[in-house]
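Quick one: structure below, then a few questions.
One protein chain is absent from this view; the other protein chains keep their places.
== subunit A ==
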Amino acid sequence: MPGRVARAVEPRVLPLLSRRLRYGSVIVAGTNGKTTTARLLAHIMEALGRVPVHNRAGANLAAGIASALVEHADLFGRPSGDVGIFEVDEATVPRVVPHLAPRVMIFTNLFRDQLDRYGEIDHIAGLWRATGEGLRADAVVVANGDDPLVYDAVRGLPGRLVTFGIEDERHALPAIEHTAEARYCYRCGTPYAYTWTYFGHMGRYRCPTCGTGRPPIDLAARDVVLAGADGASFTLAASGGGRTARITTVLPGLYNVYNVLAASAAALEMGAPLDRVAEALASFAPAFGRAERVVVGGAELRMLLSKNPAGFNEVLRTVLSGGPLPVVLIAINDNIADGRDVSWLWDVEFEMLAGRVAHVVVTGLRAEDIALRLRYAGMADGAIEVQRDYEPALRAALARAAGRPLFVLPTYTAMLALREVLQRWGAVGRFWEH
C-alpha cells in the first residue's frame, strides 16, 4: 500500500502534494452517494479540460487518499493532475480536512449506516461540526439543505454555505418513512413538522418550537421527471440570478438527483459554466455497481448498490417503477465494509416487493437472513430462491429473467464479488480499470 508507506515516510505528504494541485481539492463526505458524486464531479472537470486526481471507490480513509496523491505524483512530488476530488469516509473527515485544505467540501447526507463500526449517528454529526477548525475561511461548504442532520452539522462551519435541494412536491411521499432518522429537532427535541419528505428524512422540515428549519436553497432541482431505471431529468435552478438548465442523466431515482445536484453545485463553485455542467452530465456513465448496466449472455442486468435502509427503499421504488415484473437478485454480506450487523434489513420496506416481482434470488454470507426477512414481508416461499454462492446465484437469476428486467441489489463487498464473476465471464472490465 503506497499510501501507508508515503504517510510513514513523509507525514506531511497530504498537505505537500495537495498544495500542488492547481485548482485545489474537493472533499465529498456523507453516508450515501459519495462515489457517484465524486465521479460526476470528476467527469464535469474532465469536460472542462482539467485533470482530476481521485481516490478509488471505497478507498476513502486517510491512507487511500494519500495513496491516490502519491500514485499521481512524479518522483519530485509533482502531481500529474490539477484538481483533487476525494471521497472521504464520514468518520475520517476531521483527520484529513486540515491536511487537504479543500476549496470545496460536499456533505451529501447522513443516514444510519454501519453503526457497528461508528457507534452512533450523533457521533458523526459531532465530528463534522469539529471539522470547522481545519477548514479554510474561504472554503465553500456545499450541503444538502433537505437533510436536517447535515444542515445542523455544517451550519456553523467557516466558509460560505451553498445549499442544494429538491423542490418538487409531486415526488413527496404520503407519509414520513419508517427509516427517517431526523424526526425530532436536534436543537430542542420537538418533532419536526415536515411539509413533505422525499425519502428517509430528506424534505422540507421546520421545528415548530425553536424555528430551526430547512435553509433557503441555493441550487434546486425542479420539474423532476423520473424515468424508472432509465434515469431522470430535471431543471437545475440557481437562486438569485434566475439561471436555469435542463439536466438529463442516466442515473435513476431521487437519490441520484441529489448526487447530481451536489456535483453540480461543487462544479459551479469551481468555476464551471452552467451550460457546460449540463452538457457533461448528459454524457456521464455510472460508476461500477451504481446503476451500472451489464450485458451478459444476451440479457441486460442492472446493478444497484444497496447498503442501508433509506438507500435500499429508494432502489426498490426504482426497481418497481413499472413495466414487466422484474427478477431481483439480492446479495447481502456482513463483512466489515458492509457493516457486520444486518439488523437494518428489518428497516427496509421489503413488503413492497410482495406480488410485484416475478422471482427473487438471494445470495451472500447472509442469504438466509434476507430469505427470512422476505418471508415475513409476505413473499411466498416458492418465490424466494436461496443460492449461497455468487456464480450459481447469477446464473439462476439470468435463467429466470428470460426477457424480464433483471436487477441486482448487492451490499458493497457482495457487489465486488458479483462483479468478479461477471468479469470472469467477460461481461465487465476489472474494477480498477474504472
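For this structure, a couple of remarks:
Keep this in mind: contacts are C-beta pairs under 8 Å (C-beta built on N, C-alpha and C of every residue); 3 or more make two chains touch, one makes a residue touch a chain; residues count from 1.
Following the convention adopted for this analysis, contacts and distances are computed from a predicted model.
In the listed set "Multiple sugar transport system substrate-binding protein", "Lipid II isoglutaminyl synthase (glutamine-hydrolyzing) subunit GatD", "ABC transporter permease" or "Monovalent cation/H+ antiporter subunit D", the entry agreeing with the UniProt name of the missing subunit chain is "Lipid II isoglutaminyl synthase (glutamine-hydrolyzing) subunit GatD".
For the chain missing from the display, the contacting residue among A:W128, A:F234, A:F312 or A:W344 is A:W344, taking the whole complex into account. Check A:H171, A:R317 or A:R373 against the missing chain and you find that the one touching it is A:R373.
Touching residues on subunit A toward the chain that is not drawn are 112, 115-116, 119-122, 178, 180, 183-184, 186, 189, 191, 340-347, 368-369, 371-373, 375-376, 381, 386.
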